[in-house]
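One structure is given below, encoded as structure tokens.
Note that one protein chain of the assembly has been removed; the remaining protein chains are unaltered in position.
This part shows subunit A:
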Amino acid sequence: MKMSGAQMVCEALIAEGVTTVFGYPGGAIMNIYDAIYKQDGFEHILTRHEQAAVHAADGYARATGKVGVAMVTSGPGFTNAVTGIATAFTDSIPLVVISGQVPLSLIGTDGFQEIDAVGISRPCTKHNYLVNSLEELPRILKEAFYIASSGRPGPVLVDVPKDITAEMGEFIYPKEVHIPTYKPSYKGNDRQIKKAVEAIMESKKPLLYLGGGVILSNAGELVREFANLTQIPAVETLMARGIMGYDNPLLLGMPGMHGNYSSNMAMSETDLIISLGARFDDRVTGKLSEFAKYADIIHVDIDPANIGKIVDVDYPIVGSVADVLEKMTSLLKHHVNPDRYQPWREILTRYNELHPLKYEDSGEVLKPQWVIQRVGELVGKDAIITSDVGQHQMWAAQFYPFDRPRQWINSGGLGTMGFGFPAAMGAKRGVPDKVVINFTGDGSILMNMQELVTASEYKIPVINIILNNHFLGMVRQWQTFFYDKRYSQTDLSFQPNFKALAEACGGIGYDVTTKKEFDEALADAIKQNRVCFMNVIISRFENVLPMVPAGGALYNMLLEHKDK
């Protein structure tokens, strides 16, 4: 069928099963927006900033497992989107971002709103394309979806010059892709898998180190089965919360800088790390020379470049967690002796009893940890939880009772403040029957607060719980610990009226200072089913603990901070 390049873009999205696109129009992409106007195959949500459009597509992808789609114009539209693209890249989230570009004839002339989008995005996309002719447009779109969602997922940018979107041509959408240079391998080497399984059976203190890759490869169930079969204890990274289920006795918690005591001690004392879709991030390992000193390492990762990058690996296995784990499970079945690890489990239980995750509640002022636990009690598994970046993010990761993969959505790798709210909108669009709650800070929320308007207009009832400490709390905490309390540029005492702000944009606002008010506000917010800001005033100087100071060994945790 003959159609314009702009229509081709829409048809390709429809063929890929896309139902929701987040975006923002402008000159170079107007033809595509005109085609969007004329179609009804997908919904377009007009965010109020391009960064938010990409985060929303990202949140949609994380919540549903599908490819998220965002659309922006050239120049400033694209550069606004870069933070969103980089956020998705660092966490390996499948996105297709379509950007307008100046017409081919203007490229290289410093034309109005011309910027080298493929150049800028090269280091923060899995792959990117500048479309050079109408002929290649359908193939590129097909490849973009395939590349984004296969292998180690990631964002793909397709930069489309305006003249190509106007040009007419025959539309044949390819059924398959042929990329001879790109063949991700999922299977895992059988010999390596066998050796790894033998190592597991010989180990006395094995530990499952679970990362975001488990969620990306939809291997949550398999991991639980594997843990159940072997009775090997597990830690979940920030990206992996929810895999084991909070009430699973084998789950120790989260390792790393703000990990709990038993998780970090387990990492330090294990004799065999079974790393599944994790990448030994510096926030997890602490001081490398002291990291897991007694352990052999099995590293299962779909990206060969992750293996051996940070730590030396004894059993490298390139493959998807799902495929590899299935094989491991069948090899271990009837052979593994879970009792073998009993003494190890007892040690870890003792560690956990010695220093459980804790906080001191107060009768005078709300504690952020209480708020998070309370939300867990009141909505628990019925919610999807997103967060921004800072102390509130760590508290949410520590204290929320996550029950399943894709329930917890946060910017772990890039740590992008401003991620939470738009990501929550995307998640809500993707999974409408869940309550979606964004835990945020009084700093972070302002970085994409304009999305109140989007959420009001499109009736996306995201509940933003602002854990308001009147500080850029996480930075303040470092200043308290390591900079002699010189609170340089972190005091946020000057604040907007959050309640009025939400109301001004068509949402609901709540001011909360007591437990009772909190319960009432949450119940009301769920009932009202509209976007809201819940301004929860919390204790100002609360710290995230335990803490492994940057560059320190995992087993040297600050468990308390006594203010002199």
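One rule holds in what follows: a residue touches a chain if its C-beta (ideal position, glycine included) is under 8 Å from a C-beta of that chain, and two chains touch if they have at least 3 such contacts; residues count from 1.
Note that in this section contacts and distances are computed from a predicted model.
The listed options are "Acetolactate synthase small subunit", "ABC transporter ATP-binding protein", "Glycine/D-amino acid oxidase" or "Peptidase", and the UniProt record of the chain not shown names that protein "Acetolactate synthase small subunit".
From the set A:H127, A:H258, A:R406 or A:K499, the residue in touch with the chain omitted from the display is A:H127, counting the whole complex. Considering A:P76, A:G119, A:P249 or A:P356, the position touching the chain not shown turns out to be A:G119 (whole complex).
Within the full complex, the residue among A:G108, A:P249, A:P304 or A:P432 touching the omitted chain is A:P304. Touching the chain that is not shown, out of A:I147, A:A266 or A:V548: A:I147 (per the contact rule at the top).
Although one chain is hidden here, its contacts on subunit A can still be listed: residues 118-119, 122-123, 126-127, 130, 132, 147, 179-182, 303-305, 308-309.
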